[in-house]
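Left out: one protein chain. Kept in place: all the others.
Moving on to chain A:
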């Protein structure tokens, strides 16, 4: 489902004397449907960078990043938008909220955008919010004012609303209490069971051991430091 081949990335800081910082080289791996792969490596090894490259948020300098039949590394913006809408989900660590939109709509939106009927989408959104223990009194409010933990759970509910065939999870269990952590791990297992290809970053080692089938050490793709 996801296939990376010789992917590389460098940052050019034009405003700091055009310093070129190579951060990734030769990244090559596959993720099959129904498989969960954990990215590991020290802080700064490039786990989040790699994830953002797969999502098309960061530009790749070379190589191929196939998600389904789209090469994210070379795709047009509209192809990436279509891919993100239907195929590729991304649960980041932070919820980017649009002012004034009620929580239940924030969660239902990914479903609405793929044409799911409104009632079905809202039903699924309410179900996810309930499973993630967001009090029902908050569902009609904008998540802008929620606590950090609540926002993160809303973000997870939103990420799992649509059944994406490929998913990227950036620390989905960070700073969750035991009950909610359990719910999130169950959601991941459900996604795997329905055949989603998942790439995750889990600092929580027991969680990683439970859901990940394989580990990929991102520091293997870190280019040698040029001094």
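General observations
The definition used in the following text is that contacts are C-beta pairs under 8 Å (C-beta built on N, C-alpha and C of every residue); 3 or more make two chains touch, one makes a residue touch a chain; residues count from 1.
The rule is simple: contacts and distances are computed from a predicted model.
Chosen from "ABC transmembrane type-1 domain-containing protein", "succinate dehydrogenase", "Geranylgeranyl reductase" or "Putative phosphonate transport system ATP-binding protein", the protein name that UniProt gives for the omitted chain reads "Putative phosphonate transport system ATP-binding protein". The omitted chain makes contact with just one of the residues A:28, A:93 or A:116: A:116.
Although one chain is not drawn, its touching partners on chain A can still be listed: residues 11-15, 18, 52, 56-59, 77-82, 85-86, 98-101, 112-118, 121.
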